[in-house]
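As you look at this complex, bear in mind that one protein chain is not there, while each of the others sits in place.
To keep things simple, chains are lettered A and B as they appear, and every chain counts its residues starting from 1.
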Amino acid sequence: MFEQLMQDSLLALPILGWAGLGILLVCLQIFCPRPKISLIASVIGLVALISYSTVNFVSVPTAIFFGTAVIDANAQFFNLLGLIIALFTVLTMIPGMNNEHSKVFRLSYEQFPEFLICLLFSGFGLGVLASAIDLTSLFLGLETLSIGIYCLCGFYRTEIRSTESAFKYLMIGAFSTAIFLYGIAFIYGASGATHYSVILETFKTGVSPLASLGILFLLAGFAFKLAFVPFHLYTADVYEGAPTPVTGFMATIVKVGVIAAALRIFWGFLQPAFHFWEPFWVALCLVSILVGNIAALQQRSIKKLLAFSSISHGGFLGLGLLVANPEGGNLFPLAAYITIYSAMSLGVFALISHLENREHIFSVEDLRGLGNKKFFLSLIFALFVLGLAGIPPFAGFMIKFWILQALVQQNYMTVALIAVVGSIIGAAYYLRILMLMFMSTEEGAAAQWPLSKDRALSLRFVVAVTALITLLGGIRPSLYADWILHALALK
Amino acid sequence: MEIQQILFFSFAALILLSAALVALRPRPIESAMWLILNFFLTAGLYILLGSNFVSIIQVLVYAGAIMVLFVFVILLLNLDPREFGSEAGLPWTSLVMFIGFLTFIVLSLHVATPELMKKLPEIKETGAGVFGSIESISMVLLKNYVWGFEIAGVILLLALIGVGLLAYRKPPVRARAIHTSTTDTMKDGGAS
Partner (left out) sequence: MLNENYLLVLVLFPFIATLIVAFTRGNAVSWVSISLAAIYFVIALLGFSVKELHYTAVWYAPLGLSYGFYLDAYSYFLILLSAFLTLISLYYSRGVIHEKLAAYHALFHALQATVVACLLCDDLVFFYVFWEAMLIPMYFIIGIWGGPRRIYATMKFFLFTFAGSLLMLIGLIATYVMYYKGTGQWSSSFHSLLEYYQAHPLSVETQRWIFLSFIISFAIKVPLFPFHTWLPDAHVEAPTAGSVILAGVLLKMGTYGLMRFAVPLFPEAAAHYAMPLCLLSVIGIILGALVAWRQTDIKKLIAYSSVSHLGFVTLGIFMMTEIGWNGAYLQMINHGISTGALFLLVGFLYDQRHTRDISAYGGLAKILPAYSVVLAIIAFSSVALPGTNGFIGELLIVIGSFQSKVASWGWVVAASTAAVLGAIYMLHLVQKICYGKNQDPQNEQLYDFRFREWVIYIPLVALVFIIGFYPEWLLGPVREKTMQIFSTIPQHLR
């Protein structure tokens, strides 16, 4: 048994590596507690894990740890995506290390190693989620991911918004976990097993009312995490208060994790009950797209605006899940959407963390006239905004297009139409940002806040990579599509 | 109705009531007490399900360790009792608590008696193949669900570090003056 465990651990190295790196950092705190050392160690570790994961691609799906986890293409792809997201988040957080930049960061500077440890462990939760084929791993992975992020949100302890964000997310997250667990318990009760394949066999013979209720609670739990309407009320305050790189982390990695887990469930043991849960899920997605965009029209704070925009993107992701039928080979739209969406979100939040002044709430009006003062920065900001809005010819359009194509192909015409109406509504607030930046002669606050004096090479790297993907990803999908198709073993 | 159903419904009703009271009562110590009652009653539910090991662990860990920690923290907070208003309803809460604890103790005592055992699920003694016994639980936990077990450990580590991240405060200056090494303050605070 021990050899079996060793073998499994070796296969699961990209996932265990997160936890190993975290424990390494914990041990490092005993000998060498300086934040810079921890930072270097975590960056090197993440890069090593990314390279290892890219080079060692396990092509045969292997169940490990006695069938509670599986290493297949999906698991490796989403884990790799999570690794890249974590690396970019760490790189975005680096400029704060130079004490001149952020007064708030300076107060929490010594806690930075703990920050990195929490980040790595929550990434471990993502790895567990991506590889979970058992209800226990599913729940534990989701919990690990969430708890880490609760801690990360409250990193700026002296700032009340950050504490508010952590507290709100903790409360709502705990509540949603309880509901999720309730659903898991019912499904276990109805099927008598925790392993997905066994549950599938049970459900094939019939889905009892108990199981249906469990499925609903499970969907509700997923909807909480994906911030679907009407479970989205925490999103605005949580995204607003958290440190901006953490907001980028939250907005992307939680969605990656939930998508990875839900993919296995929806097209796994929930497939026999498809006609039961499909109307609920479609309704949730469409309402999220519509309400997310309509609510964003009213927002004055830019992080809240992006929070609502991410709610509507979550709706599109949910629709992508709907059409990700493995038999139909339609996994590509979903994977492309989550990749490009993560890139754009990380980029835009990196830019905001560069521009912002945490003593004030970053209002959209503050962007007024930024195009006159800092033209190149505004141009990149405009690029991300146009990408998030889904305006051709940037990558943000292609991903929406592929999902709409998949929807039409599977005869969800009305759904596609409503999704499109939501996007139309969404264009207005994105355009307002562009308008304020370029078409205004006055100068808002953002043009006057001093940017950090340091080189911020890491942040420029993140912004450059994500901007390039957004700019060229529409015209040249081979930039990312090759990797996605190869990693998901779709070709 | 059988004795099982009577016990289940009374436990369930009391569990819901005590959980609601945890949130509704003004004094933290009282909320903690209600939570302790909740855990005891949940342990009673476990006995009804036939898993005696889990029920005792529930009492030991939740009520015995976690709630003790909670009570310590509440006591350390040094709250002003005048902030909480009157002590109305205290006799009634004490009565309900007494009934709850009494029920649990009666149940546990009766587990040992043969008459009731016929009406409860078969609780055999120990053994690896027996449902609810220590051997079977540990076999499953450390073999089939070892992955989940380890992840639970990681969660606890994460929670510990997260609490350190959120709640750690440097000791005040005058306490630090006592120590000899004042250059490296991180050594004092970070690792402990």
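Just so it is clear, a residue touches a chain if its C-beta (ideal position, glycine included) is under 8 Å from a C-beta of that chain, and two chains touch if they have at least 3 such contacts.
What you see is a predicted model; the values in this text were computed from it and never measured.
Touched by the hidden chain within the whole complex are the displayed chains A. Note that of A:S176, A:T235, A:S423 or A:S458, the residue touching the chain absent from this view is A:S423. Touching the missing chain, out of A:Q271, A:S301, A:N325 or A:Q405, is residue A:Q405. Looking at subunit A, the residues touching the absent chain are 332, 386, 391-393, 397, 401, 404-405, 408-409, 413, 416-417, 420-421, 423-424, 427-428, 431-432, 434-435, 438-439, 474, 476-478, 481-482, 485, 491.
Quick note on the criterion: only the chains that are shown with their structure count from here on.
Every residue of subunit B that touches subunit A in the complex is listed here, in rising order: 143-148, 151-152, 154-155, 157-159, 161-166, 168, 186-187, 189-191. Every residue of subunit A that touches subunit B in the complex is listed here, in rising order: 1, 5, 19, 22-23, 26, 29-30, 33-34, 64-69, 110-111, 113-115, 117-118, 121-122, 124-125, 128, 134, 136-137, 140-141, 143-144, 147-148, 150-151, 154-155, 157, 166.
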